[in-house]
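Apart from one protein chain that is not included, each protein chain of the complex appears where it belongs.
Should a chain be cited, it is by its letter among A and B, assigned in written order, with residues numbered from 1 in that chain.
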Amino acid sequence: MSNVKKFVFVNRKAPYGTIYALEALEVVLITAAFDQDVSLVFMDDGVYQLKRGQQTQAIENKNFSPVYRALEGYDVEKLYVEREALAARALTEDDLLVPVTVLSSAELGALIDSQDVVLSF
Amino acid sequence: MKFGILVNEGPYQHQASDTAYQFCKAVLAKGWQVQRVFFYHDGVNNATKLTEPPQDDRNIVQRWSRLAEEHDIDLVVCVAAALRRGIREDNLAPGFRISGLGQLVESGIQADRLVVFGD
Partner (left out) sequence: MLHIINKSPLERSALDSCLRTAGGGAILLIEDAVYAATRGHAAAARIEEALARFAVYALTPDLAARGVADRLIDGVTPVDYGGFVELVAEHPASHSWL
């Protein structure tokens, strides 16, 4: 177990406009497969990744939002969302497609501080 | 001390690859180790030998190849990101190899520090 590190993925970008959110998710899944301690943070426009009701047919992009719902099956259960980021975008927890823990900016900062490896996409 | 490096952007478009390269040189100058450089997202474009910059510009791809050769550094290109962008074994510059994302996670586990360079 000495090889288990705490990885946090800080998602600050919206989906589809760029590929970062999708490719970040690919790293999350692999990190979970390595039995690491994985946390996901969604702040700034990253909270849009979790918005319910994404319909991507007309832009001919793969809708990867169902993957967030499947994370639980990979033992990735620590999803944190910044309260201030939701409020700034007129979103509430009910708008999100998975259960999350909503934290204040300062609480999120402390959480990121406690991690061994920080990957921001 | 062992450093893992992640490069998320391609050459020339962003400064990320330049800064990562200078960082690696500074690590080596201190007698420390670059455990691996992992190229992800558009960063995989750092690995193509088809790059031909103008004569008066730096050759970012060759610079990585030379660093790998002189200091035995592992340059790894993410296979999924590479295939998406047309980077394959047959257009890979010397010193680079294609492998899976597990190599990035391994870097996070094995290196003392993982430093990310991107947009």
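Convention: a residue touches a chain if its C-beta (ideal position, glycine included) is under 8 Å from a C-beta of that chain, and two chains touch if they have at least 3 such contacts.
Since this is a predicted model, take the numbers as computed values, not measurements.
Engineer: Mind giving the shown chains that are in contact with the missing chain?
Structural biologist: Over the full assembly, the chain not pictured touches A, B.
Engineer: Of the residues listed, B:Val61, B:Leu101 or B:Val116, which one is in contact with the missing chain?
Structural biologist: B:Val116
Engineer: Can you list, in ascending order, the chain B residues touching the missing chain?
Structural biologist: These residues of chain B touch the chain that is not shown: 1, 3, 8, 15-16, 19, 22-23, 25-27, 29-30, 32, 112-119.
Engineer: Which chain A residues would touch the chain omitted from the figure, given the whole complex?
Structural biologist: Where chain A meets the chain not shown: residues 10, 12, 20, 43-44, 82, 84, 105-106, 108-110, 112-113, 115-118, 120-121.
The working rule: only the chains that are shown with their structure count from here on.
Engineer: In whole angstrom, how far does the Cα centroid of chain A sit from the Cα centroid of chain B?
Structural biologist: Going by mean C-alpha positions, chain A sits 26 Å from chain B.
Engineer: What does chain B use to touch chain A in their complex?
Structural biologist: Its residues touching chain A are 6, 8, 40-41, 80-81, 100-102, 104-106, 108-109, 114, 116, 118.
Engineer: Report the residues of chain A in contact with chain B in the complex, numbered from low to high.
Structural biologist: Within the complex, chain A touches chain B at residues 3, 5, 7, 19-20, 23, 26-27, 30-31, 33-34, 36, 116-121.
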